[in-house]
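Here's a structure for you.
What you see is the complex with one protein chain gone and the rest in place.
Each chain carries a letter (A, B, C and D) given by its place in the written order, and its residues are counted from 1.
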Amino acid sequence: MITAKLIDHIWATRKADALNGYKLMLVEIIGGRNAGERMVVADVISAGIGDRVIVTTGSAARRMLGDDNLPIDAVIVGIIDGDCKFDERAPT
Amino acid sequence: MITAKLIDHIWATRKADALNGYKLMLVEIIGGRNAGERMVVADVISAGIGDRVIVTTGSAARRMLGDDNLPIDAVIVGIIDGDCKFDERAPT
Amino acid sequence: MITAKLIDHIWATRKADALNGYKLMLVEIIGGRNAGERMVVADVISAGIGDRVIVTTGSAARRMLGDDNLPIDAVIVGIIDGDCKFDERAPT
Amino acid sequence: MITAKLIDHIWATRKADALNGYKLMLVEIIGGRNAGERMVVADVISAGIGDRVIVTTGSAARRMLGDDNLPIDAVIVGIIDGDCKFDERAPT
Partner (left out) sequence: MITAKLIDHIWATRKADALNGYKLMLVEIIGGRNAGERMVVADVISAGIGDRVIVTTGSAARRMLGDDNLPIDAVIVGIIDGDCKFDERAPT
């Protein structure tokens, strides 16, 4: 999984039927050498912009959504506690 | 998933039989540290060059196409709305 | 698999129900060109901060946990012996 | 999928039995920020050195080969037409 910050909504009116009803959000990886990479994730736990989240990618992402036929490869699996002070810096 | 821009068609007369009938397009990732990476994706929702799209990769890509035996690892799952103003810049 | 160092705990009160009971840790890759990348992993072998560990990613991660329905894509599969002196430097 | 150029053969006399009969080739990614990355791919459509090809990676690669038990994670799925003039440059 990776740690990321929610930075925006992504709106797509024309999309795969299977994606109807899913909220898609843009996240940016925080911490470490891959900080700054972005991806689009599905959110089913009502995270908000600015939240730090844990994202699961690959085939495991569909497990949270309970439907192995979804064309979704990344999903928010947790919202990191506000008082969880892990090191968010990129290495120098 | 990733956000990308459609930049060209890819034509391949000699190809796996299973790919017959699929439109293959070249996309370039937009936004974030991985901006500028390119990949070839299948398009079944009639996107056009210049469109900003959402691409699903890995085993999830085959889910949209409804055939688990396709040798396809990336597919367009949505066209981002023209008035969706997310930050497309790479981080400085 | 990758070699990594355990650097912190990650706490998330709001998370996928399936993650309840799993200890999530932040690791940083050691050695080689990808040194410094971080990821969140599940720990079921009681590793501690500072330990050097082996991490399996992707669908293989769920195999260790014995539940193919977990939204987990990275897991600690071993703790590297303290006297195992492999080269941990990044290439120059 | 990715676009790549075939640059060499890879010969391995000692190998997994399941790989017997498969031609393994070295390719280099062309175009975009990941240009210059190399990988070993299986070729079953008789591509030649210098050809520009489309490569599918991950579990989808086995789909083209019709055997889900092969330890192969990348395969050539098409040869790009000689007159297909997509932009092969890396971004500046």
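Methods note: a contact is a pair of C-beta atoms (placed from the backbone, for glycine too) under 8 Å apart; a residue touches a chain by one contact, two chains touch by 3 or more.
These numbers were taken from a predicted model, which means no experiment stands behind them.
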Missing-chain contacts mapped onto subunit D: 7-16, 18-19, 24, 26, 28-29, 34-41, 58-59, 61-62, 68-74
Hidden partner interface residues of subunit C, rising order: 1-3, 31-34, 45, 54, 56-61, 63-64, 75, 77-81, 84, 86-87, 90-91
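One rule holds for everything that comes next: only the chains that are shown with their structure count from here on.
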Chains contacting each of subunit A and subunit B, listed by label: none
Subunit A on subunit D, rotation in degrees - Cα superposition, rounded to nearest 5: 145
Longest centre-to-centre distance from subunit B, chain (CA-based): C
Euclidean distance of C-alpha centroids - subunit B vs subunit C, Å: 31
Subunit B-subunit D separation of Cα centroids, rounded to whole Å: 19
Touching two or more other chains - residue numbers and ranges from subunit B: 34, 58-59, 61
Topology of the chain contact graph, where touching chains are joined (line, ring, star, complete, other): line
Interchain contacts (touch definition) - all pairs: A-B, A-C, B-D
